[in-house]
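For this depiction, one protein chain was excluded, whereas all remaining protein chains were kept in their positions.
Think of it as A, B and C in the order they're written, each chain with its own count starting at 1.
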């Protein structure tokens, strides 16, 4: 699997993404600078976390309008898998590749701690390595992860099974107390209509090694690998 | 200010005493002009020239086989084996944080990170040591919230994890909080960069943010020396831009790794002047610089403002001759503006030009050789009495359980989770021991089995009562914290936060504390590789009779210590596993 | 001609504004009990050159496509001619 990790000025989880998709998975991963205009020969695109353009104006807003995003859109239209993590999720919504928006955490604070997520579906290219309903422990680190969409969009997301991850209690219950940022419906990650674009706030790449305290995030990369190789 | 007053009469407006002004006249060989006087004032300030503290540093051990770079550069560097080294340093941003906590603390993080990547190291951990007054007051709540927000804003955005620190509360910090930030960077030995100029003919390149009138608001200059911009136009607060710094960081490291730079230095206190003339001093060479080339954010800036502005996110680079264009292209890729502002010269002068005119021409050496003062220290009788108070008569409380609860609920002891959860402590995916898990943080080193551990410590109450033993104890505590995660201590950086050194009782604390640090470092084989001094931390306390009295903060020599783990997977935390375990008490 | 555009970006009424709520609570605590409906938005100033109609069209584009996100924000703007310096 050849992964392109898109690098914007201000991206800061780019090297972490390359480390997991490349080193840990034993695959190829390369950084692609935001002014580049080709994704030739790439199997998967990863838009990493960070503070692209300092998160100025709105998080993800300026990055979403940079040249490479045109190419990412075409890649997604061809059915190529695209994952946006944290700031990457914000960029995907700003670019219109995913519906809704990510607004300020309801606590108004940046939060960095582990959360529990429930895997809502396993018949996707991102979650085949997990069990249905499996509860994952992954870290979050964001200021603006509060997912918002209008009622109609939410109803569609639910109806079409496009909510892939929800914040839950360690026991797997969707409860207000398990929601770190005020996201509607405890949404932590969603898919596009076609199911090949994923945006999520938690950081699977930070939980891919036992040394760092957890391996629950690894399944996402393994699922993707299996899908691409197949 | 009367028009007839000579520069010498108003030496104080340049931060010089009359005696110092005369020393400048002697060194320059004539009376300095106002710009030159101000430049000397800045370079001879405590912050740049360490005129009160340097003599005290002589007691510190600074060498050892592990030390690759001792004091004197942007940061100290220690060897951790396998070809890797760690650059680290601590710096204070106390006064700015007292005025504007968010930006004050944020720019503190920005400044220390520049010191680290100017050494060629990639910053990979930040620790923050914070002291505030009474948490029940609105002022302290405002300061604490703001400082934490500032650190989190800057550190999170630039993508360096904040992995540890300490927060304590004591009334002596009510008006004058302390914000000490330590940063660590990782590098390969061969990438060690220095703040120097290389050879004659080398160009001096300015990169980063444009220069504004930042940091001149607090200056005491006579208005005649500045442009006619009103005071309103001279912000006392500097705003930090972590986004710009992230670009600077990536560009600087890439330039160093590609061998494009002969010298690097960040522009910190006293901005352009201190960075360039320190570089010249290290190289033993001179500089010719055109102030007109300095990119400005505002119109009408004059030489004094250009020289002393403390605008953030600026660096000085010296390209390797012949590779200037490569460097400029690289910086452009990172969307950074770059200008050549000067050249390295054979002579030993610091020469500045403005609109074709030579406006400053002074010896580099004199600028960098501030006079040194040793004073007389006397212990305060009041404090001695406190220390010697007989405590044998204090009764043991009956309900020790209640005492425990009371202690645990003191903000200094209570959990710091609400603070460290606002810091991204995992970005870069190296943090093996996270905040709250132990008293020191542990980072792995990708590409090696090694781990790096870091901690910051000081118990100011102890130092107040007994500065020698208290400061030594801070070093010992830091070493214990490292040992408890499985690391071997390597070296320390320190941040000496004290009151006004002209007061004998404060000077006494400084002398005793530095001696305590030195002796403890010798005993533990952890040399001092750098540090920072913040003096004049004091406040006015209202007295019963309506008068006020100047009181110094508790003396606070914060110790930042770095250690190495041979195998990072073998580490320890405080967690007790659920199965039966035994607890042992070591020591006496 | 040189124009100053003032752009106001506010969260849509239907969207909860946690920042506004926090400011409101703090105002209440500080004795301003009569304050309600606090909303915090953005105020952006920009200067640009051109003919009035064209400037207006450009500012509209910028405001609607870049300075605000229609999913959650409303935007309005004003334009005023600047005296030549």
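Keep in mind that, in the parts below, a residue touches a chain if its C-beta (ideal position, glycine included) is under 8 Å from a C-beta of that chain, and two chains touch if they have at least 3 such contacts.
It should be emphasised that the depicted structure is a prediction, and the values quoted were computed from it without experimental measurement.
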Subject >> Selected from B:18, B:99, B:386 or B:574 as touching the chain missing from the view >> reply: B:99
Original post:
Which one touches the absent chain: B:91, B:149, B:241 or B:361?
Top reply: B:241
Original post:
Which is it among A:2, A:65 or A:109 that touches the chain not included here?
Top reply: A:65
Subject >> Residues of chain A in contact with the chain not shown >> reply: 53-54, 56-57, 62, 65-66
Original post:
For chain C, which residues touch the unseen chain?
Top reply: 8-10, 20, 23-24, 26-27, 30, 32, 34-50, 58, 62, 66-67
Subject >> Chain not shown, touching residues in chain B >> reply: 99-100, 103, 209, 212-214, 229, 232-241, 243-244, 297-298, 311-312, 335
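Heads up, the rule we're going with is that only the chains that are shown with their structure count from here on.
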Original post:
Is the way these chains touch best called a line, a ring, a star, complete, or other?
Top reply: line
Original post:
chain C: which residues touch two or more other chains?
Top reply: none
Subject >> chain A, residues touching no fewer than two other chains >> reply: none
